[in-house]
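This is the structure I want to talk about, given as C-alpha cells.
Left out: one protein chain. Kept in place: all the others.
To keep things simple, chains are lettered A, B, C, D, E, F, G, H and I as they appear, and every chain counts its residues starting from 1.
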Amino acid sequence: MTREDVTDLIYSAKVQKGLKWADVAKKLKLSKEWTTAACMGQMTLTKAQALVIGKTFDLPAEAVALLQVVPYKGSLRSSVPTDPLIYRWYEIVSVYGTTIKELIHEEFGDGIMSAIDFSMDIKREPDPKGDRVNVVLSGKFLPYKSY
Amino acid sequence: MTREDVTDLIYSAKVQKGLKWADVAKKLKLSKEWTTAACMGQMTLTKAQALVIGKTFDLPAEAVALLQVVPYKGSLRSSVPTDPLIYRWYEIVSVYGTTIKELIHEEFGDGIMSAIDFSMDIKREPDPKGDRVNVVLSGKFLPYKSY
Amino acid sequence: MTREDVTDLIYSAKVQKGLKWADVAKKLKLSKEWTTAACMGQMTLTKAQALVIGKTFDLPAEAVALLQVVPYKGSLRSSVPTDPLIYRWYEIVSVYGTTIKELIHEEFGDGIMSAIDFSMDIKREPDPKGDRVNVVLSGKFLPYKSY
Amino acid sequence: MTREDVTDLIYSAKVQKGLKWADVAKKLKLSKEWTTAACMGQMTLTKAQALVIGKTFDLPAEAVALLQVVPYKGSLRSSVPTDPLIYRWYEIVSVYGTTIKELIHEEFGDGIMSAIDFSMDIKREPDPKGDRVNVVLSGKFLPYKSY
Amino acid sequence: MTREDVTDLIYSAKVQKGLKWADVAKKLKLSKEWTTAACMGQMTLTKAQALVIGKTFDLPAEAVALLQVVPYKGSLRSSVPTDPLIYRWYEIVSVYGTTIKELIHEEFGDGIMSAIDFSMDIKREPDPKGDRVNVVLSGKFLPYKSY
Amino acid sequence: MTREDVTDLIYSAKVQKGLKWADVAKKLKLSKEWTTAACMGQMTLTKAQALVIGKTFDLPAEAVALLQVVPYKGSLRSSVPTDPLIYRWYEIVSVYGTTIKELIHEEFGDGIMSAIDFSMDIKREPDPKGDRVNVVLSGKFLPYKSY
Amino acid sequence: MTREDVTDLIYSAKVQKGLKWADVAKKLKLSKEWTTAACMGQMTLTKAQALVIGKTFDLPAEAVALLQVVPYKGSLRSSVPTDPLIYRWYEIVSVYGTTIKELIHEEFGDGIMSAIDFSMDIKREPDPKGDRVNVVLSGKFLPYKSY
Amino acid sequence: MTREDVTDLIYSAKVQKGLKWADVAKKLKLSKEWTTAACMGQMTLTKAQALVIGKTFDLPAEAVALLQVVPYKGSLRSSVPTDPLIYRWYEIVSVYGTTIKELIHEEFGDGIMSAIDFSMDIKREPDPKGDRVNVVLSGKFLPYKSY
Amino acid sequence: MTREDVTDLIYSAKVQKGLKWADVAKKLKLSKEWTTAACMGQMTLTKAQALVIGKTFDLPAEAVALLQVVPYKGSLRSSVPTDPLIYRWYEIVSVYGTTIKELIHEEFGDGIMSAIDFSMDIKREPDPKGDRVNVVLSGKFLPYKSY
Partner (left out) sequence: MTREDVTDLIYSAKVQKGLKWADVAKKLKLSKEWTTAACMGQMTLTKAQALVIGKTFDLPAEAVALLQVVPYKGSLRSSVPTDPLIYRWYEIVSVYGTTIKELIHEEFGDGIMSAIDFSMDIKREPDPKGDRVNVVLSGKFLPYKSY
C-alpha cells in the first residue's frame, strides 16, 4: 500500500458516503483547505488527526500509519495540467507571473513568497453579475541576503 | 518591432529612470497589478492609456501603436518556471491543485474560476514573525451546463 | 474504482451491446455531444442522469456515484494527439490559431471565446463531391477588463 | 528574408496603418479567415493575390515573391499554446477530442475530417446574456479503406 | 478489455501458433500491409473480417466486437521511436522532410499527400550487393484551396 | 557563415530566380530527390557539384566551400513536425510503424532497412479520382548478426 | 506475456541462481555482449539458442517462443538515462558527439558507423593507477552516395 | 564573444583553409580526438596550446583567451540527436545500455566507467566486406563505496 | 519481483514498524545517508548487509538477493522533481549551477567533483533564529587531461 492508494481509498469512501470536505475539516478542527490537501496526499497528519481521518473514511491501520508519513508531494498528472479549472490557475501564473514577481520585489526587495509558511482561504463572493470565487493567499516573505 | 521589443523598451526605461510600477499605475488611474501586466506585454491598452505609457517611458510612435494591439500572452520562458519566486506559485498549483479543484466544485459545482473576468490584489501583511505577502484573487465562477 | 474505470465500463458495455451515442443522448434528452463527453469522463451528471446512464450500461452503484463527481478533465493520452482524426483538430489549432486569435480580437477586442459556456454541434453536410463534417462551435465571448 | 520576416512586415504595417483583416479580405475577394491565415504565413498566394497584399502593406519585391511559395506551416510557439484565447481551442480538443472522434465515427465510419479541404467561418452571435463567438468548421470526410 | 488487450492477444497467439502475417492476409483477401496494421490495432474491421481474425487467433467474442470499433490510433511508445528499424523511418522524415515537401509542392502546388486515402506495399528487391527493402507509398494529393 | 546560412541563400535565390529543383537536378545530372536534399543542407557535395550549385544560385566562395563539408543533418524544427505535409509522413510512421517492422522482419529477419544506402523517387500517379503522390523508397536490408 | 515479461523472468532467475552473463554466453558459444543484449530483450534468438536460454533460466514454452521474435528495441526508461553508469555513456555522446562526427567524416567521408553490423567488446584493462574499463566498438562504415 | 563564437571561427577557418583535424593535432602533439573536442568547444587549452590554435586558425586575442577558460560542455542541439552518425551512437547507448551496465558491474561491481579520466581512439579497420570504424574507449573504473 | 518492489516492501515495513533510518544505519554500522540510499534502491549491499536489512524488515529471500544486485539508479519520478523539499535542491543546482562550476574550476581547473567517490552528511545546525539543515558534501576532484 502506498500513499497514493490511501488517497484513492479516501476519495472513493468520500464519494460513496456523500461526505463534504468542509465537514471532514470540522472533525479535524482545521481549515477545509489544509484538510483537503492532507486527504489528497499532500500534507502529513499527526497520529490524532490520522485516527480521525481513518475513522471517518473506514481506513485500515496501514493507511492510518501512512497518513503520518511525509508524502512525496505534487498532485498533478503532467507539468502543464489538462483539467480546465486547474489550468486556469496555471494560466494565471503564466500570464501574471512576471507581474507578481515585479510587484513583490517592488514592495519587499529580492526574495520569495513562501509556499511552506503559507495558507489559503477559498470562499464564495456573492455578486449580482454572477458569484465569484474569492481566494486569499498568505505567504511569509523570505528575503535573499548576501553572505 | 514586436510587442516583446516594446516590453524590453519599457523595462529598460523603467530601470534607467528608477520608476515604480505603483507610480505608473497612478498615472493610468488603474491598479498596479493590471498596469504591470500591461507593461509586461500581457494586456491591451486603449489609445489614451498607450499615450500615457508612451510618454512615461519615452516610447516611439510604433511602440505606442503596438500597445493597443492584443498581445500573444504568456510571460514565462519555459513550461515549468525556473525563477524561485514564480516557481513557488507553480508549486502552489502543483501541491494544492486538486485541493482547489475539490473545494471550488464543492461550493459551486462543475465549472471554473475565470482567469479573464479576474482581478488580483497584492499587498504587504505586517506580521511580528516576519511580514507576509497577501494576495487576493477574485474570479467569476463560470458553470458548465448540459445542452 | 476511478472515473477512468467507469469510462472503460461504459465503453465496453456500449461495444458489447451495440449502442449508439445518439440513442443514449435521447434517453438523457440532451445533445449527443454533451452526452458523449459525459460518458467519456469529461462532464458531471446529475443523480437522475447518472441513474439513466447506469441502467443503460448496467453499471454498479459505485460507478453511478462516481458519474456525479466532477472529473479530472482531459481526454487525450499525450499533449500532441497521435490519433489522425483528433490530430487534424490539433492541426487546425496549430495552423489557424493565430488567425482565430486575430479575427476574434478584431470583432470583439481583447478576451476569449469560452470553452465552458460552450456548445458544439456535429453533423453531416451532404455534398456531391463527398459529404462533409460540419461542426458549429458556440462559445460566449468573455472580455478582459482593466481594473 | 524568410516567410516569417514577411509575416512580421505585414503585421507591423497593419498595426501602423490601422487596417482590418476584413478590409484586406475584401481586396482579395476572399474570406477574412483564409486571408488572415495567408497573411500570418500559413497559406500560399497566387501572383495576383501576392501583388494585392504587397501593395496593401508596402512590401518589397522579395516579400511578394515569398508569399507565392508554400510556407512551412504551424503558427504557434510551443506544442501547448500559452495564449489564453488559443489555449481555449486546445482545451476543446483536449476535453472533447474523444467525443468528436466517437461522433464522427458513429456517423461516417473510420476516417477523418479533412483539415485541408476545409473552411472556417467566424462570426458574432448576438445574445442577450452576452454575445457569443460562433464558428462553423466544414471539412470533407475522408474514409479509411482496406486495400 | 481494451483494443490494446486485443492486440496483445493476437500477437501472443501469432507467436505461439507460428503464423505469418502474409497468411493471415490471404484469409482476409486483403494486402498484408492493411491486415497487419489492423491486427496491430490501427484499422477497423468489418464484422466478417473480425470473425475471420477471431477464428484465426482464437479470440473471445468481446475481442471480436472490439475489432469492429474504430481504434485510437498511433502504434509507437514515444514521439521519437527507439526501435532501430522504426527509427530509420523517422530519420528519413527528419532528413528528407523538407525535400519531400519541396518536391511535392513543385509538382502539385500547396496541399498534402493523404495518409488516409493511402496504401503501402513492402517487398524484397533482390540485389547482388545485398537485397533491398522496396516500399511503394501511394497517397492521394489533396490541394489547399482559397475560399 | 554556417551551412544553415547557405541553405537560406540557396532558398532565397531559388525563389527570386523562379528556379525549379528538377532543373537544378539536371545541371547536376542527379535525381531531383538527392539534389533537393543537398540544397536543403542534408547532403555533402563534391567540389564539382558545389561549383555548379554555386554558379546556379550565385553563392559566394565561402558558401561553395561549406557545401563540400558534411553537414549536421536533420531538417525539421521540432521532434513532431507541425507542417501538415511533413506531419502526414510522421503519421504514417506513427500508425504503420509496427506494421512496417513486422513485415520487414517477416521477410528478412532481424535487421533494418538502411536510411543511408537509400534512395527515394517521388512522382505523380495520374488517377481519375484525383492524382496521387507515388513514392518509392529503396533501402538496403542490413541484418543483425550474433557474434 | 510480452518480451518485457521474459526479460523480467530471466533477470529474476539469474539473480536467484547467482548466474553470470559470461557463463550464459559460454552455453550459447557467443560473446557475453551479444548474449546479455539478447537476454535483456534487445536481440532475436534462433530456436536452438532460445532453448538453451529457456533451459538455463527455467522459462516456460511461451517465453521460449517470444525469444525468437524480433523485439521492439530500446532498453532505457527515458530519453536521457538516469542511471550514473549509463549516463556516462550518454555524456560521452553529448560531449564528444561532434568530435566523433568530424573524425569519422575526415577519414571516411559522409556516411555513418553502423549500429547494426556492429560488435562490442568490454574488458578489464589493468592499470596501476586503478583498473580501467576498455571497450572496443567496431561498426561497418556505410557511405552516403548521390543518386 | 563567447566560446560558441570561437568554435564557429575555428570551424569556418578550417573549411576555408582546407585543414585536417589530424594535422591540427600534430601541431599540438596530442591525439586527434582530444584536439578536435577542444576545437569544438568541449575541452580547455593551456596558454601554449591556445596560442598554437590561435595561430593555426588566425584567431583574435579574445578568442585565444576564451580557449583557456573551462567551457560549458555539451555539443549537441537536442537531447536526442538528429544527425544520423551521432544518432547511431545514441542508439548504441539505447539498445546496449543495460548490457553495458550488466557487464561492467559483473566484472567490477557497483560503480561507473569514468567519462573524465577517459580517452578515445578512432581508426579505420580494413575489412574485405567493407572497411569498419574501430573505436577504443578507455575509462577508469570508479567504484561506489559504502561510508 | 523487482528492486522497486523491494524498496516498496522496505518502506512499508518501516512505516508499520515505526523504525528510524538512523537506527537501521546503526545495525549496518554505516552512515544513515548511505543506508537510506541503499534502502531506497540506489546502492548495492553486500551479502552480510543484505541479510541484516532482510531481517530488519522481514524481507523474503528473493528480496535479499535483489539487494545485492546493482540497481538501475535514479530515485525521482520526473526530470524536474515536484516534491517541494527535493525541488529546493534542484533549484540550488539551477540557480547556483554556473557559480559552482566557476568556483570549482577556479580552484581545481577543468574536471568534475565526483558523485561516485562521494559522501554526504546531513545534520541539524541549531540556530536561535530557527534551526538549519547543514549538509556537507565531499567528492573527489577528477581532472580532465589531454591525451
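In the analysis below, a residue touches a chain if its C-beta (ideal position, glycine included) is under 8 Å from a C-beta of that chain, and two chains touch if they have at least 3 such contacts.
For clarity, every value in this text was computed on a predicted model and none was experimentally measured.
Every visible chain touched by the undisplayed chain in the complete complex is listed here: A, B, G, H, I.
Only one residue from H:Leu30, H:Leu51 or H:Val69 touches the chain missing from this view: H:Val69.
From the options A:Arg3, A:Arg88 or A:Lys101, the residue with contact to the chain not on display is A:Lys101. For the chain missing from the display, the contacting residue among G:Thr7, G:Thr56 or G:Ser94 is G:Ser94, taking the whole complex into account.
Interface residues of chain H facing the missing partner chain: 1-2, 62, 65-66, 69, 72-74, 76, 79, 115-116.
Residues of chain I in contact with the chain left out of this view: 20-22, 32-33, 36-37, 40, 42, 73-76, 79-81, 83-86, 88-108, 111-115, 118, 120, 122-125, 127, 129-142. Residues 8, 12, 15-16, 77-78, 80, 82-84 of chain B touch the missing chain (whole complex, contact as defined above).
What we mean here is this: only the chains that are shown with their structure count from here on.
Of all chains in the assembly, those touching chain D and also chain H are E, F.
Over half of the residue numbers at the chain C-chain D interface are used by both copies of the sequence. Looking at which of F-H and F-G shares more C-beta pairs in contact, the answer is the pair F-G.
Annotation: 41 Å between the Cα-based centres of chain A and chain D.
Annotation for chain E: residues 33, 72-74, 76, 79-80, 82-84, 91, 94-95, 98, 101, 105, 111-112, 114-116, 142 touch two or more other chains.
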